[in-house]
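What follows is an incomplete set of chains from the complex, kept in their original frame.
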């Protein structure tokens, strides 16, 4: 609830346009829709001009169907993450224009066009196995209305591959660095460029990578400044935040 | 063994109503029934007026069948947690009136009615994915004889959703807060209400949630007072303890 | 902000008694006092009839002095936890009647009397080394207006010591169980009594106790129901929540 919302509401009440009961009701019911299993948040959409998002992991297909059916009534763009093909099949039957980005595990329902800023986001990944997470970030950023440059498989084991793309990386407004194993890519990028680096550790690796812990700790302890870290495998979060920064 | 039990037994022995051998036997055999693979504890039922409980995880269906068959001889209410549909099918063949709460994974066999106190328990969950654990808590509390108010999907990412339900939460006698990921719901509730909050971290999340560790640590470190924590995903424990407090 | 507060405020605005600007200001300034380094929360006191609390660890003596000076203007009871003798000396010079509970590391300034419920809280500790944490719980509960029964050094290595006090523990309304090392006391108590047990793991132990982790995990995994867990060494939290339950 922003200051403006409160002010407007109070003025409405003062001027008699809104009764006390109505005021209370508005405070409680306006910004979301309660469908029992979920409270759909329209607030974010209104405030941010961005798609409704639904995180599919841990929800049954039936729950997802119910939530998206409700969302569809509002005619907003809808973005579903961590969606498997079975979920896509179900959503497609609800809404034909639903698109599926398989590598990124994202379903997108386009209801409105968006205008992209001219600047772009660079999404850089260390290895081929990190691509699903990198794609989640890249596709999210694109669907939130941004241009994205992908630079994949440029891990520090072959530094010359990374150095070859330095200019495209350096010219981005913000960089998403996706790496598993030892996650050194984030530190190396942080040292080479003067743009914010959003580091996404991935669970790629084995043994003492402890499902992404190694890359996570590495990125948190980056000796280079200008690096902030997302949760392990959180491509969506990185794409979302990169979009936020790219649009500043 | 309470003081009263001991006193009664000693008096029986002193008055010659109970022989020494009988006294010893009573001390050893009275409160449970040994069926080889398990020692069924009737003590709790007698003492607490609550259902017999059986935790199904890690037991074979055959063992569960054997234990419940024995329990059925006593004509008490029986509650089985973490029960999958296969177990339910088996129990149903033993006892037709067995009910299955699928979301909560609970089987209930009702043999006696119970009287509920007028006060109620609020079960609050952060996300849709936390509902199975929340339901385990809510159904347990109901089957132990309590009124329950469910408020689901009110995580702190959309604080206005939570604030809209503040009065129903504040008027409960005790609150169960169920959340995965960063588990911030418990702290926020602890700061907003002046009732005991039983916090249940869930294993919902990924990456650095480490199967519920993140929410668990969060809840243990709550900056708000009046919050105590149950094991990860332990909806039953929260429902049980909330019932205990609601009946005080 | 409860529903009633909002209703009252909106009515005041509607009736013209409160201007829009005043309404906004009230929403922002009423419940706390900003003294730069801290925002003292009078809300809690008004709402809960309990002392102001200040946690001293991590604050400089100068900060504590400044905060308590401000608090003293309100004439409420004040309770400072994790206070060392140096802090006490400083507070005493601000306010002569400040009392120091050395074992519990608590400073108390009594400005109002409180009425205790007739029921009592049992504070049970496993070993002599756990007494500081147990005392923090016991003294907190007393200063929040409760009768407390202390039963110390009754760890499970000598079970007969614990069984000797079973009646006084069983007759409490709520039990605080304080234990380090393997923390088995909580499970044993949870199995013996039918009252809520608030378990406080302590950092007492060495080696694989990992500064309380062992007792913490033990208590979270209690095979007995009716046990909820506080943070390691969080005697204050247990005393606070026990008080809350004892007053229900």
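By letter and in written order, the chains are A, B and C; residue numbering begins at 1 in each of them.
Note that in this section a contact is a pair of C-beta atoms (placed from the backbone, for glycine too) under 8 Å apart; a residue touches a chain by one contact, two chains touch by 3 or more.
Computed from a predicted model, the values in this text were never measured in an experiment.
Undergrad: When 3 copies appear, how many make the full set?
TA: Taking the entire complex into account, the copy number is 8.
Please note the rule applied: only the chains that are shown with their structure count from here on.
Undergrad: If you average the CA atoms of chain A and of chain B, how far apart do the two points sit, in angstrom?
TA: 37
Undergrad: Need the CA-centroid distance for the pair chain B / chain C, whole Å please.
TA: Whole-Å distance between the two chain centres: 26.
Undergrad: Using mean CA coordinates as chain centres, what's the chain A-chain C distance in Å?
TA: 40
Undergrad: Residues of chain B that contact two or more other chains, please.
TA: Residues 163 of chain B each touch two or more of the other chains.
Undergrad: Considering only the defined contacts, which chain A positions touch chain B in the complex?
TA: 1, 27-29, 31-32, 36-39, 41, 43-44, 57-59, 63, 67, 201, 203, 211-213, 216, 231-234
Undergrad: Mind pulling up the chain A residues that touch chain C in the complex?
TA: Those residues of chain A that touch chain C are 3, 6-7, 10-11, 13-14, 16, 19-20, 23-24, 27.
Undergrad: Touching chain C in the complex: which residues of chain B?
TA: 1-3, 47-48, 53, 163, 166-167, 170, 173-174, 194-196, 198, 216, 220-222, 225-232, 236-238, 240-241, 244-245, 248
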